[in-house]
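Removed: one protein chain of the complex. Kept in place: all other protein chains.
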Amino acid sequence: MHAPRDLPVTAADILGRIRARRPRVHCITNSVAQNFTANMLLAAGAVPSMTTDPAEIREFVASADALLVNLGTLDARRQAAITAALEEADGRIPWVLDPVFVDRALSRATFALGLAARRPNVMRLNEAEFSALAEERPAPATLERYARDRSTVVGLTGDTDIVTDGARTVSIRNGDRMMAKVTAMGCAASALVGACLAVEPDAWCAAAAGLLLIGIAGERAATRAYGPGTLAVGILDTLHGLDQRIIVDRARVGA
Amino acid sequence: MHAPRDLPVTAADILGRIRARRPRVHCITNSVAQNFTANMLLAAGAVPSMTTDPAEIREFVASADALLVNLGTLDARRQAAITAALEEADGRIPWVLDPVFVDRALSRATFALGLAARRPNVMRLNEAEFSALAEERPAPATLERYARDRSTVVGLTGDTDIVTDGARTVSIRNGDRMMAKVTAMGCAASALVGACLAVEPDAWCAAAAGLLLIGIAGERAATRAYGPGTLAVGILDTLHGLDQRIIVDRARVGA
Partner (left out) sequence: MHAPRDLPVTAADILGRIRARRPRVHCITNSVAQNFTANMLLAAGAVPSMTTDPAEIREFVASADALLVNLGTLDARRQAAITAALEEADGRIPWVLDPVFVDRALSRATFALGLAARRPNVMRLNEAEFSALAEERPAPATLERYARDRSTVVGLTGDTDIVTDGARTVSIRNGDRMMAKVTAMGCAASALVGACLAVEPDAWCAAAAGLLLIGIAGERAATRAYGPGTLAVGILDTLHGLDQRIIVDRARVGA
């Protein structure tokens, strides 16, 4: 896939591969997000694992199909686990960086900058987090330069999501504002991008597919939800039930 | 507000301020409760943060609007985080103490007594926890003396909630018994009191408003729930949708 207009069919194809191959995504993620993230991966057809113990993590990562590194509720033990996991992954296993709340604490920002320099296949973040890391506002040209300079894919989420590898850029206008009222929604989106990376070598496609799938699932769930409680539950149901027809009908993507 | 009869309108006003100002409540809370607590805060219009790492916690607390200290799944690291957080808050940032299961382990009770002496703006607890801390049964006069002697507000939850600062006392008879079948319901109530404290300087009003809001939300959710699963989901929906009319119609408060 090279053009944004091909994204819906590509995303449906990637979802089909996840369901067929059941890739395992090892998630080093914050304690608030673990349960919802695991359920999101299962709803998509993937398999989660979550240990962060230094004694175990290398074996879990070595046999995983993708890795998620999320910086929420970060501490020294989790930092050691991340370092060990990335040594183990080392170019063989694709990984997603989610620098949660990197705009809130200097120590976390410093650690995140070191991780960003290790070339994550995808970085999934919001505007405040991008601004804290890049020290610039996330204008499209800035995102593209950032991605190109670091050989990564940036997936910026907000009212409109933007996914760029520096050469190719797609914007996704799916989703619903109430998704911001469900904790760990962004964390779970990053995990879903990890599942896509596990079955799709083109990281730009994988990132765009992951964000499109969660956007469509969230927007469909929102039409039936009574509030953020039923939305969180419903997005697991709708993701589980997504098919190519729905994805193609609902996708709102552009250059 | 000085009279219990004014509580419903005051609570609606406080909820409006939470939605308008979106205060951040930093929660040092147990691992069982983190997800539900974060979702409860978001449903009310507030913003949660949850890190407990000693290296980060001061920055997170310094920029927060209120602090929750919950003693569930307590350990040495979390104790250190609590100590650092309270030094940082130090009279500038209001805080709620939730001494979960303080009746179950002596070491936890000892630590909790030290915290109670540091004048939390509000203590939210149940009968067993109060009895363990105060070494007395929670009769109304006992609660009032306890609050007065410690310059705190006591919010005792049970079939009837009682909120007192020693001079003013209100009882709240909202809620539903099935709420006790949802884990972390009390923890989330304490977090909601934290959100109220973030926008309301009178701690007695804030505590009473928080417990009234969760009581009404829970009771409305219970009328539509098929059991504790749909109740936990529904209370997030109903809290998100509460307005002054519902609050005034449903409140059952007294002196």
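Letters A and B name the chains as they come in the text, with residue numbers starting at 1 for each one.
Just so it is clear, a residue touches a chain if its C-beta (ideal position, glycine included) is under 8 Å from a C-beta of that chain, and two chains touch if they have at least 3 such contacts.
Owing to the predicted nature of the structure, the values given are computational and were not obtained by experimental measurement.
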#### Entry: Full-complex contact with the absent chain, from B:Leu42, B:Leu86, B:Leu143 or B:Ala184
B:Ala184
### Task
Taking the full complex into account, find the residue in B:Arg24, B:Arg108, B:Arg220 or B:His240 that is in contact with the omitted chain.
B:Arg108
### Task
Using the definition of touch stated at the top, determine which of A:Glu59, A:Glu136 or A:Asp149 touches the missing chain.
A:Glu59
### Task
State which residues belonging to subunit A touch the missing partner chain.
31, 34-35, 38-39, 42-43, 48-53, 55-56, 59-60, 63, 77, 232-241
### Interface with the undisplayed chain - residues on subunit B
30-33, 35-36, 72-76, 101, 104-108, 180-184, 225-230, 232-233
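Methods note: only the chains that are shown with their structure count from here on.
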### Summary
Cα centre of subunit A to Cα centre of subunit B, whole Å, reads 33
